[in-house]
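Every protein chain of the complex appears in place save one, which is left out.
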Amino acid sequence: MEFIYQHPVLVAAIIKIAVLLFIVMTALAYLTWLERKAIAHIQSRWGPYNVGAHGLLQPLADGIKFLFKEDITPPVADKFVYTLAPFLALALGLTAIALIPFGPVRGPGSVPLLGQPAWAVTDINIGLLMLFAITSLGVYGVALAGWSSNSKYPLLGGLRSSAQMISYEVSLTMSVVGVVLVAGTLSFNELIEKQSGAFWHWNVFSVRYGGVPQIVGFLCYLTAAIAETNRVPFDLPEAETELVAGFHTEYSSFKFAMFFMAEYANMITVSCLATILFLGGWLSPFPESWHWQWFLPGAGLLALAAYCAWNTVAEMRGIARLQLGVVTLLAGGGGLLCLIPVVAEHIQGPFWFTTKILAILFFYIWMRATLPRFRYDQLMSFGWKLLLPLSLANLVITALALVLWPLVKHG
Amino acid sequence: MTGAIPISWYLVLSAILFGLGVIAFVFKRNVITVFMSIELMLNAVNLAFVAFARAHDQLDGLVFVFFVIVVAAAEAAVGLAIVIMLAQNRQSLNVERVNLLKL
Amino acid sequence: MIPLILFILCAALAIAGAIVLIWAHEPIHSALALILVMVALAILYLLLGAPFISAVQIIVYAGAIMVLFVFVIMLLNFGLEERTNFSKLAIPGALLAVVLMAEIAHWLAHSSIGRAMANGPAAPATEASTVELSKMLFRQYLFPFEATSILILIAILGALVLARKES
Partner (left out) sequence: MFLLDHLWIILALPLLGSAINGLFGKNFPKSAVNSVAVGSVALSFLSAAEAVREFFLLAPAQIPFVKSYFTWMVGGEASAHPFRVDFALQIDQLTVVMLMVVTFVGMLIHIYSTGYMAHEGGYYRFFSYLNLFMFFMLTLVTGANLIVMFVGWEGVGLCSYLLIGFYFLKKSAADAGKKAFIVTRIGDFGFTVGILMVFATFGTVAFGEIFPQAGNISEPVLTTICILLFTGAIGKSAQLPLYVWLPDAMEGPTPVSALIHAATMVTAGVYMVARMNPLFSRAPVAMLIVAIVGAITAFYSATIGIAQTDIKKVLAYSTVSQLGYMFLACGVGAYSAGIFHLMTHAFFKGLLFLAAGSVIHAMGGEQDMMKMGGLRKKIPVTYWTMFIATLAIAGIPGFAGFFSKDAILEAAKDGPHANFILWLLGVTGAAITSFYMFRLVFLTFFGKPRYDEHKVHVHESPANMTVPLGILAFLSIFGGWFAAPKLIGGLDYFEKFLAPVFASSASAVESAPEAPAEATTPTMALVHSLTGWPVIVGVLGLLVAWYLYIKRPDLPKKWAQSMRGLYLLLLNKYYVDEIYAALIVRPLLWISTNVLWHVVDEGAIDGVVNGTATVARGSGGELRKIQSGNTRSYAAWVILGAVGFTALLFGLLEVAH
């Protein structure tokens, strides 16, 4: 107890981390479910269906499977590095999320926890830089995995990935700098607060601070981010058709699962970043004055509950009906809870944040379902000859606008 | 972030790291590792810079660190390119085998 | 309290990393050790109230330069370091390095300036604001800044020219 009062920051941080970790892990698991379902429906299939209603328990099953599989380490592999790689990957992937504010840390809507804001684990004033610092280390996971397996395909995969990630990291950073110039801060909260108002004040559209709309920067970011997370159409490092499974060919069981989770964690991170930088983070798209928007979360959950209820009654049979019923109850309860004004007010931030993230994640999944894979040289030339110049142009134009705007305004 | 720790500790640490870097430079045979030991020395110096910047409460030290890092990047780019050439021309990375400059 | 623990931890990590760098026969291990040192130093920079430099340290050093090193090591993949001993002067050199360290330590311990630094904590714990730093960088140090940027450009070209296959 004494310790708690001496170091509120530390304790609060620990609590928040624990909670966040739980949520994120679950989210990761169900992201895989979401992806499979989405792709399946895009390709007019059913996707996971049998384990639980609509395959809702599929992630759980997968997890168990991974846990109990045999963990093979190739004898020729460099044991230490071979083990280190997946841990590094996952650890970094999760650490990055610790910097993300999921809701307002001050002012209305912020929730105190031991005198600390609850919606963000940390609130440092160069959050963006720190985030990049952490993600920039992400490449090691892949590269080391590839090298330590001490076999051909992984090595090639590792080489590819390190080359690819370094190349696209440049464009990624460049495309973000435009926003930083406009906002003039590296702190996530300030970045978001500067976009307050309605959706036309988001950096994607905003001309508020004399900058230009960062739409180009946004597109560059999305593209580079896909490459950064090694996903289709940039999933060269793990191109099944060419490299069996790329850098994690030799990995199995839980180490593989860690890479798997790391990838999805990275997806979430980049989506969060996109949301914060370009889409106004946890801000609602509507003007504050529209108070009815407070009831949107509740309404949304209730709608989900309604759908589930109908679905339960109409289609489910046996155990599945029970499972979906539980989901219905959860959703309904949550919906009702969210209709309580106090809760509604404080749930706003996370609600919008989550919504936006989901949108972007869906976009990624959609991409994966739609696009074919690049060839390696295409990938490189695309990154260096198109993406980088584009993001640089965006940066230059933004800077010019920022310089010229005052002159124009004040004659 | 209270500065409870005396600056001289940082300086000593920097000195130790630098010395280790030098030793590494002298002991390692692999060109790449030799390069790395140079980077290590640079890091040690950077630490000293930051420490001094803090001691005199001036930002110049940090600016220097910034420049050092940039230069290190440039050096790494060219140096590694040279290393690749080296590896291509004589199938070895051992600095001691690269001694044709002698006599 | 916490800073002290952090400092000792990071310092230990850094030194350990440096030693591993020397010890390891496997270049990759050396590289990892060096990355460890860099990260530790980055944390120390945070302690010294230079978050920006700390971030840059990780992004550029650990995230770019060292990745390059690892990449090259993987690319060439020459395996273990070969232990030859053609250089008679290596051992004396190492001893000299130790002497160097001793010198500095001695100076810090006994010189007036050294003692001035030793006793009492460092200057007030104000974080070096990134804004101030950038102002300095783009006003007072504008020319060096531009110069380094040109240097980088030249380095890129040089690397390209060197690595290009003659055909």
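As written, the chains take the letters A, B and C, and residue 1 is the first residue of each chain.
The criterion applied here is as follows: a residue touches a chain if its C-beta (ideal position, glycine included) is under 8 Å from a C-beta of that chain, and two chains touch if they have at least 3 such contacts.
The structure displayed is predicted, hence computed values, not measured ones.
Asker: Since one chain is left out of the picture, which of the remaining chains does it touch in the full complex?
Answerer: Looking at the complete complex, the unshown chain comes into contact with B, C.
Asker: May I ask which residue of C:P3, C:G93 or C:P144 touches the chain that does not appear here?
Answerer: Spelled out, the listed residue whose C-beta touches the missing chain is C:G93.
Asker: Among C:L34, C:M74 or C:I104, which residue is in contact with the omitted chain in the full complex?
Answerer: C:I104
Asker: With respect to the chain omitted from the figure, which of B:Y10, B:F25 or B:F66 is a touching residue?
Answerer: From the options B:Y10, B:F25 or B:F66, the contact with the absent chain belongs to B:F25.
Asker: Just checking the interface: what residues of chain C touch the absent partner chain?
Answerer: 86-90, 92-93, 96-97, 99-100, 103-104, 107, 111-113
Asker: Touching the hidden chain in the full complex, which residues of chain B are there? Just list them.
Answerer: Looking at chain B, the ones touching the missing chain are residues 22, 25-26, 34, 95-96, 98-103.
Going forward, only the chains that are shown with their structure count from here on.
Asker: So what's the Cα centroid distance for chain B and chain C, whole Å?
Answerer: Roughly 5 Å separates the two chain centres.
Asker: Approximately how many whole Å separate the CA-defined centres of chain A and chain B?
Answerer: The mean C-alpha positions of chain A and chain B differ by 36 Å.
Asker: Among the residues of chain C, which ones contact at least 2 other chains?
Answerer: If we look for residues of chain C contacting two or more partner chains, we find 52, 56, 64, 68, 73, 75.
Asker: Which bits of chain B are touching chain C when the two form their complex?
Answerer: 1-13, 15-24, 26-30, 32-33, 35-37, 39-40, 43, 46-47, 50-51, 53-57, 59-60, 62-63, 65-67, 69-78, 80-85, 87, 92-94, 96-97, 99
Asker: Using the touch definition from the top, list the residues of chain C that touch chain A in their complex.
Answerer: It is residues 2, 26, 28-29, 32, 35, 42, 51-52, 54-56, 58-59, 62-64, 67-68, 70-71, 73-75, 77, 130 of chain C that touch chain A.
Asker: How about chain A: which of its residues touch chain C in the complex?
Answerer: Those residues of chain A that touch chain C are 7, 10, 78, 80-81, 84, 124-126, 129-130, 132-134, 136-137, 139-140, 143-144, 146-148, 155, 158-159, 162-163, 165-166, 169, 186.
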